[in-house]
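Left out: one protein chain. Kept in place: all the others.
And then chain A:
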Amino acid sequence: MTATLDRPAPAATGGGLGNVLTDSVTLTGRSLAHWVRNPATLIASLAFNIVMVLMFAFLFGGAMAVPDGGSYREFLMPGMFAMTMIFGISMTTIAISTDVERGVTDRFRSMPMAPAAILIGRAVADMLFAVVTLVVMMLVGLAIGWRANGSVGATLGAMGLILLLRFALIWVGIFLGLVMRGQEAVAGVQTLEFPLGFLSNAFVAPSTMPGWLGAIAEWNPLSSTVTATRVLFGNPGWGGDSWVVANASLMAVVWPLVILAVFLPLAVRRYASLSD
């Protein structure tokens, strides 16, 4: 404990774009290292999604009438894909609030790093995991008889829409993570995910729901993504007369942008207010 240490010289200084990039890569790397260290969390998350698929496919599948007499499993999967994006919110929230609570965020803030990287690093890591999740879900779908019947371009477009929704929801998760503390908060976010996921057209036709509930389900951003991706994958869907259903492809882009426009500034402002 006696050796003297010279002050090492930092290579680059300032908060320029290059530094935001470097620091974001470092923090994304941190999350990847978490996955390697602690794969159980990821496996649990993937397993949850897979169990949901199997439950719906084998347990409830028989009882559900599929529009146009199509394949139930083809009908099911686009809803499941979008749903996993919803269930990713709590992951983001937990990661952010844990860092704030433990003081890790304060340590970052006391360092001469690019502040934006703290949020960007989180967003990139969660997007990477979203891609992994989506690919695994598609493989599970293929295994149980789901098919993407559209062109390669349409399939990629559908994947893009699903990931766009996730990207928007990441900022909801970051915002909630900065606002809420502790186990209670996490439970709160997780209970929010269920109505958001199920009060949609993922499993049940909104037209069979009571009027107002059906309207909420149709206007749920998740429903637009589900409808649009069903079209792109060439899978059967519900249809409907309302404007939001007729313009689902447009809304599948508009909704995430609206969510982003609201929650990204909120998250950034909330982050800045850590110093109030």
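Criterion: contacts are C-beta pairs under 8 Å (C-beta built on N, C-alpha and C of every residue); 3 or more make two chains touch, one makes a residue touch a chain; residues count from 1.
Here is the rule we go by: contacts and distances are computed from a predicted model.
S.K.: So which of "Methionine ABC transporter ATP-binding protein", "Alpha-D-ribose 1-methylphosphonate 5-phosphate C-P lyase", "1,2-phenylacetyl-CoA epoxidase subunit A" or "Succinate dehydrogenase iron-sulfur subunit" is the UniProt name of the chain that got left out?
M.R.: From the choices "Methionine ABC transporter ATP-binding protein", "Alpha-D-ribose 1-methylphosphonate 5-phosphate C-P lyase", "1,2-phenylacetyl-CoA epoxidase subunit A" or "Succinate dehydrogenase iron-sulfur subunit", the unshown chain carries the UniProt name "Methionine ABC transporter ATP-binding protein".
S.K.: Tell me which residue among A:Val53, A:Met113, A:Leu176 or A:Met251 touches the hidden chain in the full complex.
M.R.: Per the contact definition at the top, the residue touching the missing chain is A:Met113.
S.K.: Quick one: say which of A:Met55, A:Val104 or A:Leu156 touches the chain that got left out.
M.R.: Of the listed residues, the one touching the omitted chain is A:Val104.
S.K.: Quick one: say which of A:Asn38, A:Thr208 or A:Ser242 touches the chain that got left out.
M.R.: Here the residue in touch with the unshown chain is A:Asn38.
S.K.: In the whole complex, what residues of chain A lie against the chain that is missing from view?
M.R.: 1-8, 10-15, 19, 22-23, 26-27, 29-30, 33-34, 37-38, 102-104, 106-113, 274-276
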